[in-house]
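Below is the structure I would like to discuss, written out as structure tokens.
Moving on to chain A:
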Amino acid sequence: MLTGIAAPSWALAARTLRNILRRPQFLAPLVLMPTLFLAINTGGLHRSTDLPGFPEVDGFLDFQLAGAMTQSLLLGGVMQGIGTALEIEGGFFDRLVASPIPRVSIVLGRILAGTAIAAAQVVWFLILGAVFGVSFHGGALGVLLVILIGAIAGTGFAALGVLIALRARNASTVQGIFPLVFVVLFVSSAFFPRALLEAPADWFADINPLSYVADGMRDPIISGISATPVLEGLAAAAGLVLVFAALAVLALRGRLRDA
Partner candidate 1 sequence: MTRSTAVIGALVRRALNELTRVPGAALPGVLAPSIFLVGLSGVFGEAARLPGFDATDFRTFIVPVGLLQGAAFTGAATGVNLARDIERGWFDRLMVCPAPRVTILVGLVASAALRALLPATFLLIVAFALGVDWPGAGALAIDALLVMGLATAMALYAVLVALRFKTQQAAPLMQTVGFMAVLFTTAYAPMDLLAGWMRAIATVNPVTQVLDGVRQGFVAHVTWAETWPALLATVGLVGALGALAVRSMRRVGV
Partner candidate 2 sequence: MPGSAVEVVGLERTFGDFRAVDGIDLAVAPGEVYGFLGPNGAGKTTTVRMLVTLLRPTGGHARIAGFDVASQPGEVRRRIGVALQEAALDLLMTGRELMELQATLHGIPRRGVAARAADLIERVGLSEAAERRVGTYSGGMRRRLDLAMALIHAPEVLFLDEPTTGLDPTSRSTLWDEVRRLRDEGTTVFLTTQYLEEADQLADRVGIIDHGRIVAEGTPAALKAEVGRPRLDITLARDGDAAEPDADLAGRAIAPYGDLCAAAPGVHVSLRVESGAAAMAPVVRALDEAGFTVEGIELVRPTLDDVFAEKTGHRIEGAAPPAPAAV
């Protein structure tokens, strides 16, 4: 049964990736905006590392990099959601449903495409960081861990995007979700150490999976690899994938039932 799902899923994933690569102008906002934010935050607040309670870092950029990655991954999820919604509106989705491929593959295809793009996004920021002097204390293994956590988290966000698209009526609704990305990120430790967040953001940050994802990607960069943050990051990312992918499949079934 699994092989029956795998092949069409890969095929659909490949198709999604091809379409995206043909129009790179849609990729640019995914990395450009978080890069801009990264530059602004770093340029403006780099002295925050002087604050008592700030973790030991070589520079504020080293700290911020994981936050930029998390933001970029979230935007990637939104993009997958918009893409899915447009496909539904355009009728391609109906054609997939009418074909003999397993229903699950329709959702999995796009989610897997999200994995590939997520990995690319993380790599971009790693390269950017290296160019601007970030040293990766976790070494090569650390870098791999960062990519791993990022790819899994990005998969989860893609699943979330697909979920929203399946429940929403049209693409502009999904686009309206986009500002929420910022809100959810603000109440996490993506951009600033949890210990230094003001109330009530600190409370939200403790229960926000994004905090753990960001911290998990951050640890291998700013210090040697420590078990707790990395494992927590992996767990949070994996949790996102499981929950949202399951919900997405349920939403697909629900949609097909109602149709």
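The candidates were selected such that all candidates are chains of the complex that A comes from, given by their letters.
The criterion applied here is as follows: contacts are C-beta pairs under 8 Å (C-beta built on N, C-alpha and C of every residue); 3 or more make two chains touch, one makes a residue touch a chain; residues count from 1.
Model, not experiment: these values are computed from the prediction.
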Of 1 or 2, the one touching chain A somewhere in this complex: 1
Touching residues on chain A, where the partner in the complex is candidate 1: 29, 32-33, 36, 40-48, 50-51, 53, 176, 179, 182-183, 185-187, 191-192, 196-198, 200-201
